[in-house]
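Working notes, structure below.
Removed: one protein chain of the complex. Kept in place: all other protein chains.
In this document, chain identifiers A, B and C correspond to the written order of the chains, with residue numbering beginning at 1 in each.
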């Protein structure tokens, strides 16, 4: 592992995430049963299988190319709230990667652009009990640890994301389907924050 | 209790039967759940409540009058298979009673006419697993014991009816709703035979 | 038991109150007799069509009253045949001088109660005929038994014969037509769950998560046999095969087909079933001229479905396409 990321590692990240999603699909759907409509696991699983198929089918010269394809694939195959949100994330993320190797700082810029895409689409703020509750602290932790290198930054991001996910659990949802439950949404872990943390953990395991 | 039956005793019979049906409605419906459509108890209960209401409302000079009313009431309030069958039974039964007091032999003639009415309507034979399986042996036992008086005859009839009811339990139904079950009807007690035995038992308790 | 009712003993009369306000433009309800009348009944010179049976099969029969279908429907208690008084009120209420046809499903109770009503009506000199529908191939037909049940064909027959009566055919003609349709109608059904009769308060039968009941009727009774739960494709085969075996027609013929839900099966599954059924018919060389997919003859909230085929010729397709305006079936008007 060097201090820059190759395209092949981005592919590994996505393959690993697809596997993790597949293993955790039932758990994610279970979380979505409590405060949603029992489909987050199957949505993400459908999307990431399509991503893996796209990886098999194509050659990607750059991270930018790769994530454009991935973003479009997710937008076109997931549906629901998570489709446009994850889709937009990867489209914006890829758009910032450029052509060359990606170092810790560049990855941080791309991640931030991705998350800004999610916010633009979904208009959620921290505390609304959505995936943003995982992403916002993750970005901060990433930036703080980026000087220590990719590995440290990604690990810090995953850990802070998990903390944000857990901090949102007692909250009452204000965005997404869980918001319809009102007070009853409190005490349940958010499915999208959960799948976001899985994505960060997969990044830590593959990109550094 | 003498050896002839007064109109008031006939009323008692019907009131007692109404009570017994009400107490056993759930059991009869349970039996009908296994091989029918889960309504025999509520059908009979609805009918016998209507009969009790008719008894409250009217004065009846003779058994003939009384049972004409009862038969019509059952036909008009029960529906299903049991409505026309019990209705016809009481219409034919009442039609044979005449005006005077009823002795054991006359009651036997009336019962036989009633059962012939059931057979005419329903075209069932012994062994088809219907109420006829209770009534046929009951009539025979009644006639055999009639020389010993009403009490003996009715007790014998109720006992033989119960025997017939139980003998039909292992059979495969050929008439009524239970016939649709084919082989699966075997091993279940027939609801109509069960309510018929209750009628005979109520007779033994009130008419002798 | 969880049901949106007020009193298990009062389900039918309260539903009729709702029907009356919902469909008062087309229907009239005789609450004493629990009879749903076409608003403009009796229609002078038109043969009156009366059907009825236990409630719990909605939209059948009350939902099939209206132009081009029934003139009156008698509503019994849930799964219990109505009583002769009801049929008599319906019969005299719809007779426009051309006589009345009783459309009776072959159940002991229904047959006997309609028989008694016909006897009473004949005394009052309304001309009454009757057709007994017995289309359920799950049941062996025999002289020594109660015979086959009347199920899905009833719906198609009421539509077809309704159109014929509307067009002015005589009582003899309408009766002949009804008998002919019954002769070419076959059905078979299955259940994934039991239903709960309100007055009984609990499910009529228990069924494991890996089982279904094959060869059911429409009264929530257990079926002919219990078989392992299976896929839509195999379930379709289990329903279509015995029908094809029994059909008095076959390759080269065309049919009106119905895939009917028992009340608790979502439409999305019924469409999957219809796709499977259609494929099997195609393989057997049978063309579907017209079809219905939906909940047309139900057993309360039971999950399951049934398949009905009625042989279609040009005359029947013409009658099928004729206008009908009822709460349960409507087109052309």
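Keep this in mind: a residue touches a chain if its C-beta (ideal position, glycine included) is under 8 Å from a C-beta of that chain, and two chains touch if they have at least 3 such contacts.
Owing to the predicted nature of the structure, the values given are computational and were not obtained by experimental measurement.
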Since one chain is left out of the picture, which of the remaining chains does it touch in the full complex? A, C
Residue, one of C:59, C:162 or C:217, that touches the chain absent here: C:59
Residue among A:80, A:114 or A:137 that touches the chain left out of view: A:80
Touch criterion as defined above, residue of C:14, C:170 or C:245 at the omitted chain: C:14
For subunit C, residues touching the missing partner are 1-7, 11-12, 14-19, 21-22, 55-56, 58-59, 63, 78, 192-193, 209, 212, 229, 231-233, 235, 263-276, 278, 288, 291, 293, 295, 298, 300-301, 303, 305, 325, 327, 330-333
Hey, which subunit A residues sit against the chain that's not shown? 29, 33-39, 41-43, 46, 75-85, 121-122, 174-177, 179-182, 184
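By definition in this document, only the chains that are shown with their structure count from here on.
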Chains touching subunit A and subunit B alike, please list them. none
In terms of CA centroid distance, which chain is the most far removed from subunit A? B
Using the average of all C-alpha atoms in each chain as its centre, how far is it in Å between subunit A and subunit B? 74
Please report how many Å separate the Cα centroid of subunit A from that of subunit C, as a whole number. 54
So the centre of each chain is just the mean of its C-alpha atoms; given that, what is the distance between subunit B and subunit C in Å? 32
Going through subunit C residue by residue, note those that touch at least 2 other chains and give them in order. none
Where in subunit B do residues touch two or more other chains at once? none
